[in-house]
Structures are given as structure tokens and as C-alpha cells.
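For this view, one protein chain was removed and the others were kept in their places.
Let's turn to chain A:
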Amino acid sequence: MQVAPSPSSTVPTPSDAARGVESVEDLTARLAATGYVGDDSLATTVWLALRMGRPLLLEGEPGTGKTSLAEAIATSLELPIVRLQCYEGIDATQALYDWDFPRQILHLRALEAAGGASAEEAEQGLYDERFLLARPVLAALQQAPAVLLVDEVDRADDEFEAFLLEVLSTYQVTIPELGTVTAAVPPVVVLTSNRTRDLHDALKRRCLYHWIDHPGLEREVQIVRSRAPEVAEALARQVVVAVQRLRDGAGLLKPPGVAETLDWARALQMLGTTDLDLESAARTVGALVKYREDADRVRTALDRMLAA
């Protein structure tokens, strides 16, 4: 990315990964074609991230479709997706690269057996790219253009965030034995976080931010229709209406996300339900809520809802 002295007068060059996406409307259409139904503000942010070549930080409740958005972006741009799942204790060897020690040893033993190579050649042959195990970040740089999904970055430690910062600002990785790997085209980077802790401001500042909320009624019906086309329209609507009421009013410990709505709709469809009734709902409630207390609350709430 170039640094423009007066950014509002110079229109930045579009990132190569985003080439072909003309406008926000175009991107919305492309995402819709992959089955991802999002609102305009989400599409605008994604489009800005593509055009400005910035990473995209997605936050929101679990089950609101953060990870699937990254997948949809990859599909709509026809790019490969490389996923880095973060966890406590993840470090550079699990994110960047590692040397394949057993194969290096094997290589040396083979040379020994053949008895040909000089010491210097054998040594040089060891640090070859074929002995390099590319972990997600390096893989994304090598495969670029690609989509790099850094999933649940809030689970990783602070040190890892600092390391990400370095990679995200330069899009290059230095391997002492081989040299520097630079992405031909900066990858499209998507970070997701469940907000179990506050991310560092330095990392947030590099990214464009979007908060994914639970969708409204019409949009959620659209999502169910698009993601689970086998579910009948009438049933889908009944399910979504019920879920939306449960989310707002039933005081659940863990309000169901869109993922749970989809699971529930599919479960009901599999049982051959055409109309949401108390009996079928009670049998499938495990797809919707995952706490015993919640299951009871859902039953009483549905009782009232379906009686009315």
C-alpha cells in the first residue's frame, strides 16, 4: 500500500485481490450468489476492506456468521481460503512455518547411503523449500491472492497479536535460512473475535471494524431459505418468528444464533414437520438451545406462543 499525502484527493489503487469487484452492489450480488445474505452496511465494509487493502475485523455474538462470511468472500472472489484457528498458546511455529526435521534427517541418511555429496552440498540441500512446512500464514502468502481467515483471534495470547501485527503490516515473512517470502498480492485478511477479551488497540487500528448483529426477521427468513432450501417457506417463517421472540423475550442463558436457527429448521424438516407444533418443537429443542434451564424456558415460551 502506498502512503498518499492527501488521501481524499488521491483514489487508492484497488487491491489486486478485489479486482473485478466494481461496486458495493456488485459485491452484495456476488455474496448473495454464494448463499450469504448480509445487509448493505456489511457489504460496504467488506468492499472498503478489499479496496483499501486492509484486514477486516469481525466481531459479534457466536453463531452470527462471522466465519461463514470469510468463506463467502473467498467463494465470491474465487480465491482459496486459508484458515488459522487461534487457541491459547498458539505461537509462530504453528502459524508461520516449521522445518520438517524427520525428512531432513531422511535426506541426510539417503545422501550418506548414496555416498556422493560433499558436506557443503548436503548442508545446502537441507534448507530447501521442499523441507519447509508452510503453516497457514505462510501458505496464504505463497498462494496469494488468497483469503486468510484468522479465526477467534481473541483466544490467542497477547504475544501472538503482536506477531500478527507484524505480518499484517508488511505481508511478508522472513525465514533466516531461505530469505524473505513476500506475497505477490496481499491476501484478503479476515479476523474474527467473540470478544472474550478486548483486542489490543494497535491491532484494531490496522483493521476495518464490523459488528455483526443478529439479523432481523425478514433477513433471517432469507438466510434460512438460502442456506437450507429444503425447508419449506411456511415452516422457515414459523421457526424464525419463534427464534426471534425467544432471543428477545425469553431470558435465555445463551440466546440462539443463526447457526442454531438453521439447525433447528433442518431438524424439524427431517422429522417431516410441516407446521411448528409443541410436540415436534419439544423433540427438537436440543438443536436450538444447549442448556437444561434454557430448554425448560423454551418449552414454556413456545407453549404460550403457540397457544396464542
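We take it that a residue touches a chain if its C-beta (ideal position, glycine included) is under 8 Å from a C-beta of that chain, and two chains touch if they have at least 3 such contacts; residues count from 1.
What we mean here is this: contacts and distances are computed from a predicted model.
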**Prompt:** Hey, which one's the missing chain according to UniProt: "Surface layer protein A domain-containing protein", "ABC transporter permease subunit", "VWA domain-containing protein" or "2Fe-2S iron-sulfur cluster binding domain-containing protein"?
**Reply:** "VWA domain-containing protein"
**Selected residue (touches chain absent from view) among A:H210, A:R225 or A:R266** = A:H210
**Fill in**
Full-complex touch with the removed chain, picking from A:R54, A:R135, A:H214 or A:R266, is A:R54
**Request:** Among A:T44, A:S68 or A:S280, single out the residue that touches the unshown chain.
**Result:** A:T44
**Message:** Can you tell me which of A:Q94, A:N194 or A:Q222 touches the chain that was removed from the display?
**Reply:** A:N194
**Fill in**
Across the whole complex, the chain not displayed is touched by chain A residues 4, 7-9, 11-12, 24, 40-41, 44-45, 48-49, 51-52, 54, 59, 88-89, 101-102, 105, 108, 154, 157-158, 194-198, 200-201, 204-205, 208-211, 251, 253-254
